[in-house]
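Have a look at this one before I ask anything.
Moving on, here comes chain A:
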Amino acid sequence: MFLKKYLQDIYYAVKSLLIGMRRTGYYFTHHKEIITQQYPDNKDSLSLPERFRGEVVMIHDENNEHACTGCTACELACPNATIKIITQIDTTPEGKKKKALNTFVYHLDLCTFCNLCIVACPTDAIKMANTFEHSVFDRSKLTKILNKPDSKIRAGIE
Partner candidate 1 sequence: MSATSIIFYFLATFILAAAILSVTTRKIFRSAIWLLFSLIGIAGLYFWLAVEFIAAVQIVVYVGGIVVLIIFSIFLTQQSGKEMPKVSSSRILLSALAIFFGFALTYLLIYQNGFRIENKYFDSDIERIGTHMLATDNTGFALPFEVVSILLLAAMVGCIVIAMKSKPIEK
Partner candidate 2 sequence: MPSLENIADIIHTWLNITFNSTTALLIELVIVAVSAIGLFSMLGLILIMMERKVSAYMQVRLGPNRVGPKGMFQTVADTLKLMVKEGMTPNGADKFLFNLAPFIVMIVAMVILAPLAFAKNFQLWDLNIGILFVASVSSVSVIGILMAGWASNNKYSLLGAMRSGAQIVSYELSAGLSIITIVILTGSLKISTIIQSQSDGWWIFKGHIPALIAFVIFIIAVTAETNRAPFDLAEAESELTAGFHTEYSGMKFALFFLAEYVNIFIVCVLGATLFLGGWMPLHFGTDTRFNELMDYIPSSLWLFGKTFFLIFIIMWFRWTFPRLRIDQLLNLEWKYLLPISMFNLLLTTLMAIMGWHF
């Protein structure tokens, strides 16, 4: 019936609009819900969410060992050539030759924080860090070397 549908339309329209207004009204009266961080003022107590993507870092444990095998999966996954991996050929004590990481070069200025390299990494050697204050006076400072000096691969990681 036409009239019934017409009135039904009005009823549902008003109802759905009121639901929306109730939500915004709730936020308007509950100031605790505000998620804005007053950044420079609360620098000390600033807590960023776990999944915030600030920059790529390599995980090192207390023995200065990382898990990167130098497989270049991250370099291949990167859409804009942010990562450059320089490898070297190590000789193991048994006399076998093995590819290993020499330098993990990371261009922060090219990175879009897309997370693809972290997904691609087969050994979970890299992760996204929470830091975000990246501004420097010289662009060359944004080219970072992620593996710490004298670090080596953790034993047992192939």
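The candidates came about this way: all candidates are chains of the complex that A comes from, given by their letters.
Everything that follows uses one rule, which is that contacts are C-beta pairs under 8 Å (C-beta built on N, C-alpha and C of every residue); 3 or more make two chains touch, one makes a residue touch a chain; residues count from 1.
Predicted model only: the values in this text are computed from it and were never measured.
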Pick from 1 or 2, the complex member that touches chain A: 2
Candidate 2 contact footprint on chain A (complex, rising order): 9-10, 17, 20-21, 23-25, 27-28, 31, 33-36, 38
